[in-house]
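Complex shown without one protein chain; remaining protein chains in place.
What follows is subunit A.
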Amino acid sequence: EVLSGVVVITSKDTVQHQGISLTMEGSVNLQLSAKSVGVFEAFYNSVKPIQIINSTIEMVKPGKLPSGKTEIPFEFPLHVKGNKVLYETYHGVFVNIQYTLRCDMRRSLLAKDLTKTCEFIVHSLSQKGKLMPSPVDFTITPETLQNVKEVKVFFFILNLMLVSKNFIIPQPLTGELVVENAEAAVKSIELQLVRVETCGCAEGYARDATEIQNIQIADGDVCRGLPIPIYMVFPRLFTCPTLETTNFKVEFEVNIVVLLHDDHLITENFPLKLCRM
């Protein structure tokens, strides 16, 4: 695709300049989490940014611009450097994928050069193939649970069904949950959307999970045997298609958290794969 627009210059008098140029840059910034590698290393060992795209064009040869408003239209083809992939714009905690457009006006020695930077957003095209709707059916019973620390275990069965493992943003996450049988009263059922960022570097890799959204789908002691809908809209700024590259990964998971009346907690984790259509 082509990035297009206009550069607008406004001035009172005529402007003398040594040329105006546009620079497009795109890079992946990786930051190691202090938790996984230690504070110092995190500080020093910031992985070098990976450049995805970088190109410059000269817009105007050195000369003069008339006073008033001058508009200079431009078009910029998005050509990737080498065999790199054009990732989608993404702002995470440890992974940042950012695209910027910079306009420079060089001026004579006496005056400072003028610069203006502007971010632009890249949405990747729909990813073809490998979109198999794979429904997840799951039943949670005391037997399926790991880490049972309490001596007393209530008898309960949760039937869980996610429409698919693969989701297409911006469509929401959907599914159903049935509390088939539970001795204890349910207090609340929540849906936790977790993002997992993984940065790989020379020293190994760091994996960090952040909760990006938590939504309650049931409040109080719900009726047994009645399917409760699971429905979650993916927050726009915090989600992107699942990314897997050699250097870094952005993945998503969803946790189903059932809180029982006496503050017992039942959690089940499901990895998700997000794509864009």
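Assorted remarks:
The criterion applied here is as follows: contacts are C-beta pairs under 8 Å (C-beta built on N, C-alpha and C of every residue); 3 or more make two chains touch, one makes a residue touch a chain; residues count from 1.
As a convention for this text, contacts and distances are computed from a predicted model.
Chosen from "VPS35 endosomal protein-sorting factor-like", "Dihydropyrimidinase-related protein 1", "DNA damage-binding protein 1" or "V-type proton ATPase subunit a", the protein name that UniProt gives for the omitted chain reads "VPS35 endosomal protein-sorting factor-like". The residue touching the chain not shown here, chosen from A:104, A:221 or A:268, is A:221. Among A:181, A:213, A:245 or A:267, the one in contact with the hidden chain is A:213. Taking the whole complex into account, subunit A touches the unshown chain at residues 172, 185-186, 189, 213-223, 226-229, 231-233, 235-236.
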